[in-house]
Structure formats: structure tokens, C-alpha cells
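One protein chain omitted, others in place.
By written order: A and B. Residues from 1 in each chain.
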Amino acid sequence: MTDLPNAFALQRNALWERLGLASLIMPALLLIIITMLVPVCWLFYLSVLSDAGNFSLEHYQRMWEQPSYGRTFVNTFKVSLLTTGICILLGYPLAYFLSELPQRVANLCMVAVLLPLWTSLLVRTYAWLVLLQRKGLINNWGIELGMWDEPLALVHNLTGTLIGMVHVMLPFLVLPLYSAMRAIDRNYLRAAANLGAGPLRSFWLVFFPLALPGLSAGVLIVFILCLGFYVTPAVLGGGKVIMVSSRIANDIEIFFNWGAASALGVVLLLLTALLIFGAMRLTRVGSVLSDRAAS
Amino acid sequence: MSWLQNPATETQITHRARLWLYATSVLVMVFLVIPTLLVIPMSFSASQYLEFPPREWSLRWYASYFSSTSWMDATATSLKAGLLTALLSTPLATMAAYGLHVSRLRHANLLLMLLLTPMVVPVILIGIGVFYAYVKLKLVNSMLGLVLAHSMLAIPVVMLVVSSALKTFDMDQELVARSLGASRLKAFWLVTLPQIKFSVVTGAVLAFLTSFDEIIVSLFVSGGPNSTLTRNMFNALRDQVDPTIAAISTLIVLVTTILLVITQYVGRSK
Partner (left out) sequence: MARNSSLPITISQVTKTYGKVFALDHVDLHIKSSEFLTLLGPSGSGKTTLLTVLAGFTRPDGGSLKFGDTEMITVPPHKREVGMVFQNYALFPHMTVAANVAFPLKLRGVVGAESARRVERALEMVRLGGYGARGVDQLSGGQRQRVALARAMVFEPRIMLMDEPLSALDKQLREHMQIELRQLHEQLGMTTVYVTHDQREALTMSDRIAVIQGGRIMQLDTPRAIYERPANRFVAEFIGESTFVPVNVSSGHLLLAGQPLQTAEPLPADGQRLLMLRPERLRVLADGEDPGPGFNLLAATLAATVYQGDSSLLQVALPDGTRLHVRSASIGAATPTEPGRALRLALAVQDTVLLPPDGAAT
């Protein structure tokens, strides 16, 4: 094509234009690369550095050998699974209820869901501390009303952690689920009823599958957030609920053990990446499977 | 109560049969909202011990907050960091969102994902990573280091808001403006920006809040004279429950709500 008149000048202009657009994107990109990618890569590097300073996999080996690390991971998964499960139990009915309301009422109620999201995490965590302490509000009321005699241990343990985490994570589940449910054409349910399906069957066979993408998205977000969560378990767990994030923080703050901390961090990051890719693959596979089943 | 007998759905379930659904939903909504709201009356309690409703009302915890040098310094630091973060990240993210939207780069999607990674990587990792880098660069406990890190966290947020505004914007208007004699920059400034103004402002507010509420990175990276409000609050929560925190919390909730209401109001008036 270079035999055409003005071809060279046009190509040069095209290049300038692309450079101009790149320069719009560059500053933000550079900031992120320098303040995030470089440090994280540095961590990867640290994780394979022995305490003496040469290449070694001893940190990973320690993780594999010492049972406490295994317990930490098991604990993290346990808490994350429990949190996700409770969120589903509480969030699914709520999302369904909201999706049935007329739009304006639903928008108003959504404020209730969004408000905790935008309130500072510390404020929310503090609020639960106030409620759940031995001398906290719930215990005070319970004893006053004679429901129990001894103050219940509601915080600085797994219970408190779960309550706090569910409170934080619930909006993240409800939002995508609600929008998926809202988008479901109610005519499908009418058609199902018309064809003879009772309320339970039409829910299970029609509504649930149609809402599934929203549920999957919410579950994925919540689970991944739980895995790496620090603040709430640290405060409401009282040192008894050790998750991976707390372990990492302790390794740095108390033991100055960069190698161990970064190795843990790398594993956490890889787990997160695996989950995300797995979910992306599954949803594509899932849709293919359902197409096959239908044909 | 006769409406209980009325059908609620296409499948003819009555309201009465679905009462459990209504009850559960309301309870869950209460669960979501009440704890945060409880903090507010607590902050006016005269007593050092937790009680609800407070037997005596007092502003002593607010006084304690405003008269404490360390709390005031921390608040100033957080406000300053928030403002600077908004000032830095909003133009950067808006430019990037616009650049990605307008260019027909083959790798636009890849770049977008790259720009969104701070949202996906676990914050604890970012925290220790940045801490380590800052130790080497001597940026620990500095405002500059804090603002850079917070901006990195805020950029994805602003980008998402501005990108979605650009997607619903009719880019033909920019083309027309250019045909009428406006350069690309003038067309953006005179035609596009005034119409996505609302989203840019919302992005800036969210950037501010992202920085103001940020806990983990601040925990590692801010300290000494540049300790943020969140860092001090976090440490206070782990040590003992000082009711001053209730006062601070109430103020935070107030400021956040006002900011968000303002952005909503600005948008509505368009």
C-alpha cells in the first residue's frame, strides 16, 4: 500500500495519534505498576530468598511441613465457607424479596443494603464490638430481660468473627444477585405455571437457574474477599481466629519474617487467581453444558 | 389483614404463605442497618460504660475527641490524604478511562484489567508489599507515600465510574464538535466533560472516601506524625473500647452520608 500517494504521511499521523492516546493512559498505568506491581513482584522475590540471602524454597517448605500453616489455611477456608454460606442463607431471600417489590420501594430498600457498604469498615467493626462484648449491649439486654444468666461469649471468637464478616459481606452478595433477579422476565414463571408447575418446581426449575449467574458472581466476590480479609477477623476474633491475613501481618509486625510473610502472600494471591480463573472457566463451561442439554 | 389472602405471585402463592419471606427480609435489613445507627446515640452517652439507651446524655466524648492532639492530628492527616488522593487519582483515572474508551487499541481490554488489579489483589498483600518498597525508598510515614498508595487504590474506583458514564455518552457529539472546528482537546473540554461532570465528581468523592476509610495500607505505611485516623482507630479498637471512638464513628458516618447525598443531589439536578 505504500505506493499510494500520501501513504507515508498518513501512517506517520496515525502513529502520532496512537502515541497521544497512550499518553493519556500512561500516567495511571505507571502509578499502578510502580506502586503495586513492582512491590508485589518484590514479594515474590522475597519469598524465594532464604534468611541468609540466597535462593531457597525454605519458606514454602516450612509451610508444607509445619502443621500450624495447614491449620491457618483450613481455618481461613472454614471461615470463608461459613461466611459465604450464611450470606447465601440470609441474602437470597432478601434479594428475592427486593426483586419482587415495585421499583421505587426497592430502590429505597437498597439504601439499607448500600449504607453499610459505604460506612467505614472500622465504624461497623466497632459497632459489633459494642454489641457483642461481655459487657456489650446484647449481653446487657439478655441478662436484664432474664434470657440468660452468664454473659455469652459472642466476640473474640469464631462467632463474633462470623457475625462481623457476614455483616460486611452481605451487600456484596445481595447486589449482583438482586440485579440478576430483577432482570428475570416474570413471564417465564407464568409460562411455567401455565404448563403445570407448582410454585416450588417453577422456582427450582425456572427461577433458580436464571438467577444463578448473579448468585455465582456474588459467591465468588464474597469468597475471595473473605480469603484475604484482615480487619474484621483481627478485631472481632481477638487473636483466636487466625486467618492467613492475620498470619501475614503478624509475621511482619512481630517477627519481621519477610520470607515467611511473602511466601504466605504468594500462596494467597495464587489461590485468589485460581479461583477467579476457575470461575470464569466454569461459567463458560456451564453455559456450554446447558446448551448441550437443551439441544 | 385480608390482603394476606391475596395472591402474591404468578404461581398463586398467597401473601400469608410468604410471610416468612417478608419477616426474614425485614430482619436482615434491620441487621444490616441497625448496628451502624446504634453507634450514633452511644456517642452521646455520659457513661464510660456501654449502655443503651444512654441514661445520661453528654457531649464529653466529642469534647475528648476535639481536644486530643493525637486524634486531631490523625484526622487532619486523613483529610489531607483524602483530598490529595482525590486530586491525584481523579484526573489520572479520567484520562485513562477516556483514552481507553476512544482508542481502538487491540490490547484495550488487557490494559483495562491491569488498571483494575488493585481491586482484585488482596489488600494485605498490597499493604506489606508497599511497606517493604517504602522502607527501601524511605517513604514510610510520609504523606507522599501515603497519597501515592491510596491513589493506586482509588484509580480503579474512579475508572469504573467514569467508564460507565462514557459508555452511555454519545461520542458522535465529539465528532460533530470536531467537524465544526474544535480540536480533540477542545471537543472533550467543551462538549464531553460538561456532560460526564456528575460522574467525575462522584468518582472524586469515592476516591476521597477510599483514601479516608482505607485501613490496611495506612496501618503499615502511615505512622508517627503522619498516622491516619483509621490507623489510630484500629489500634484503639484492639486495645480497649474507648467511647471516644463512638463519637468519631458518628462523625465519620455523618460526613460520608453528606458527601454521598451531595453527589446524588448534583446528579438529580441535571
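One rule holds for everything that comes next: a residue touches a chain if its C-beta (ideal position, glycine included) is under 8 Å from a C-beta of that chain, and two chains touch if they have at least 3 such contacts.
All of these numbers come straight from a predicted model, not from anything done at the bench.
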Among B:I34, B:L59 or B:L175, the residue in touch with the chain that has been omitted: B:L175
Where the unshown chain meets chain B, residue by residue: 170, 172-173, 175-184, 186-187, 190-191, 194-195
Residues belonging to chain A that touch the chain removed from view: 1-7, 9-10, 13-14, 17
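Convention: only the chains that are shown with their structure count from here on.
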For the chain A and chain B complex, residues of the former touching the latter: 18, 21-22, 24-25, 27-29, 31-33, 35-40, 42-43, 46, 90-91, 93-94, 96-98, 100, 109, 112-113, 115-116, 118-131, 133, 135-137, 140, 167, 170-171, 186, 189-190, 192-193, 197-199, 202-203, 224, 227-228, 230-231, 234-235, 245, 248-249, 252, 258, 261-262, 265, 268-269, 272, 276
Residues of chain B that touch chain A when the two form their complex: 8-13, 21-22, 24-25, 28-29, 31-33, 35-36, 38-39, 42, 49-52, 92-93, 95-96, 98-100, 102-103, 105, 111, 114-115, 117-118, 120-133, 148-149, 151-152, 155, 159, 209, 212-213, 215-216, 220, 230, 233-234, 237-238, 241, 245-246, 249, 252-253, 256, 260
